[in-house]
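These notes are about the structure you will find just below.
Of the protein chains in this complex, one is absent; all others appear in place.
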Amino acid sequence: MVWTLGQLALRFGCELRGDPDVRVDHVGTLAGAGPGAITFLAITLYRPHLAKTRASAVVLDAASAADSPVAALVSSNPYATYARIATLLHAPDDSGPQVGRIAPGAVIDPAAQIGAGVQIGPHAVIGPGCVLGEGTRIGPGCVLTANVRTGANCELRARVTLESGVHLGDRVLIHAGAVLGADGFGFARDRDGWVKVPQLGGVRIGNDVEIGANTTIDRGAIEDTLIGDGVKIDNQVQIGHNVVVGEHTVMAAFVGISGSTRIGRRCMIGGSTGFVGHLEICDDVAFTGDSMIARSIDKPGIYSGGLPAEPARLWRRLAARFRQLDTLAGRVGSIEKAVGLKGAAPETQEADHD
Amino acid sequence: MVWTLGQLALRFGCELRGDPDVRVDHVGTLAGAGPGAITFLAITLYRPHLAKTRASAVVLDAASAADSPVAALVSSNPYATYARIATLLHAPDDSGPQVGRIAPGAVIDPAAQIGAGVQIGPHAVIGPGCVLGEGTRIGPGCVLTANVRTGANCELRARVTLESGVHLGDRVLIHAGAVLGADGFGFARDRDGWVKVPQLGGVRIGNDVEIGANTTIDRGAIEDTLIGDGVKIDNQVQIGHNVVVGEHTVMAAFVGISGSTRIGRRCMIGGSTGFVGHLEICDDVAFTGDSMIARSIDKPGIYSGGLPAEPARLWRRLAARFRQLDTLAGRVGSIEKAVGLKGAAPETQEADHD
Partner (left out) sequence: MVWTLGQLALRFGCELRGDPDVRVDHVGTLAGAGPGAITFLAITLYRPHLAKTRASAVVLDAASAADSPVAALVSSNPYATYARIATLLHAPDDSGPQVGRIAPGAVIDPAAQIGAGVQIGPHAVIGPGCVLGEGTRIGPGCVLTANVRTGANCELRARVTLESGVHLGDRVLIHAGAVLGADGFGFARDRDGWVKVPQLGGVRIGNDVEIGANTTIDRGAIEDTLIGDGVKIDNQVQIGHNVVVGEHTVMAAFVGISGSTRIGRRCMIGGSTGFVGHLEICDDVAFTGDSMIARSIDKPGIYSGGLPAEPARLWRRLAARFRQLDTLAGRVGSIEKAVGLKGAAPETQEADHD
């Protein structure tokens, strides 16, 4: 679709520096865009590309606007403004009213309730008791085993599995291969092995949630696993039974949340970060990647774990020194004693406090 | 199903404190249960909820029984007893004899052998040479490519893939999206790239094994990958070629076991723990989560790795100090020399011993 910069500035509340009649019809990168493209500058890393951009326009903040060699849309939040413009320019061509469509080979239980305008792809399976809200699209090979409910305008890409008792809000987008509602990992140790603990709860997903490819969200053991409105989950995330995730929290790939842990609202969780079970994390906590969260957190802020890699030769020495750390601390204590300085910390107690 | 506490006490060998005629028909949490529900207390974290529970009965140990405000079933292993009661109360209503059933759209090779009472879901694919034991249930969209054997009463949820040469014991439960029998990761470096090493072994799974959603277990390179009886595997676990896992070992999500490593019996492996290849881990070893196992272990016990996250400001200082650790140890050595104390450890040797 073609838009003029004047129209875009008006629609998204930006200041326009340049010709309002310039037309754009697609997006591009600062370095790669050509005429007709609009691009954006949102992180300083790419600032050097600005001077050379061949795009027709750039979305950026006021501080960078003066340096733009082409027309500029000035926004206090250039990335969000870019996202909205890209959505507008690249909207799928859904001309005409949305019509329901059941593909060949889809297997739909006669008792399932299919809303207006629902589309179901080839080889999808919709089991008994399922209710699909209007405008929902079910991709090829998806399986909704039984008693699954979706709100309006949900989209399941290919090969998504929703087991019984999974309920989605409105506008939930789930990528290929995700599995919601598999049994939580619950076993009780017994004399001769493990006794399976029945997993009887469901999974409830709020509105406007996005769930990445091959992510897994387990059903609750007794009550439900809960994902709040606006939560965004990347690929290959694992969420255990009875986890609660607060509204608008985001988590990157390989995040793992063990059973019954509660994550607050607006948290940001870097990739590969893992949480042990039964924790409470308050609202507005950020975790950098590769962190291990072993205690509850009741203060908003940024938390980190994970030591960055080093050249292997150095790392081997550091790892060996790490293994000697208790000894080293003892040596420092002995020196302090010998030279008449008192130890700064109560050694034994602290070392055992965990 | 409805049971009286007297019946449950008798069946599961518990001491009953309270009225044997009280009836329960479902389970609940300590905090959430209401009349008619039976609940349990198994970890001290939830002890505070006991006094306020509105359940009709609680399963707990002798030490807590006196504090129960409602009828109590006293068990030396409350969690296992709860698991058995929950299984009893919430058993699926399989009234009548189990009957075989092939869903529409299932594609079954004429040469496959299908046991009595086998159920096959919509769009499942059962290839040539497959043998399905009696009472086995194959969910929607599952693919058994060829020469797959299952024992009796196995259950594959939706979209499970078993490649050729995968053999399951009896009562194996596999959750959606799991892939057993993909090629192991084997390549030989050569002048101009990598030569694929043919992966010719299979995968053998024992009896009573459970395998989580989107977990992958690779076929062996020459001989088979082996998973022992009673092993329980969570979601998104990766098990490499020719790994051997001993009976009744359990592993949580994101555990990764590299090729040819052998894990003993009754091991417990926390989430995100990784094993390098070609290790031998003895029986009865527990690993806390996020550990990296780089050496064989021949002593039972608990092993740990992984440093818990801290506030980012503190963590940055710690990470910087970690990077100086070799220097710091050298400084301590210099001080010891200067003040006439001998170094406690043979520095150079130890630092290089890895």
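A and B label the chains in the order they appear, each numbered from 1.
As a working rule, a residue touches a chain if its C-beta (ideal position, glycine included) is under 8 Å from a C-beta of that chain, and two chains touch if they have at least 3 such contacts.
Note that this is a predicted model, so its numbers are computed, not measured.
When the full complex is taken into account, the listed residue touching the unshown chain is A:Asp326, out of A:Asp67, A:Asp298 or A:Asp326. Remark: the omitted chain is touched by one listed residue; of B:Pro48, B:Pro128 or B:Pro198 this is B:Pro198. Mapped onto chain A, the footprint of the missing chain covers residues 27-29, 32, 42-43, 45, 77, 79-80, 82-84, 86-87, 90, 103-105, 121-123, 139-141, 157-159, 175-177, 208, 210, 212-214, 230, 232, 234-236, 247-248, 250, 252-254, 271-272, 289-290, 306-313, 315-316, 319, 322-323, 325-326, 328-329, 332, 335-336, 339, 341, 343-345, 350-354.
In the full complex, chain B contacts the hidden chain through residues 105, 107, 123, 125, 127, 141, 143, 145, 159, 161, 163, 177, 179, 182-183, 185-190, 193-198, 200, 214, 216, 218, 222-223, 236, 238, 240, 254, 256, 258, 272-274, 276, 278, 287-288, 291-295, 301-305, 307-308, 310, 314, 316-322, 324-325, 327-328, 330-332, 334-335, 338-339.
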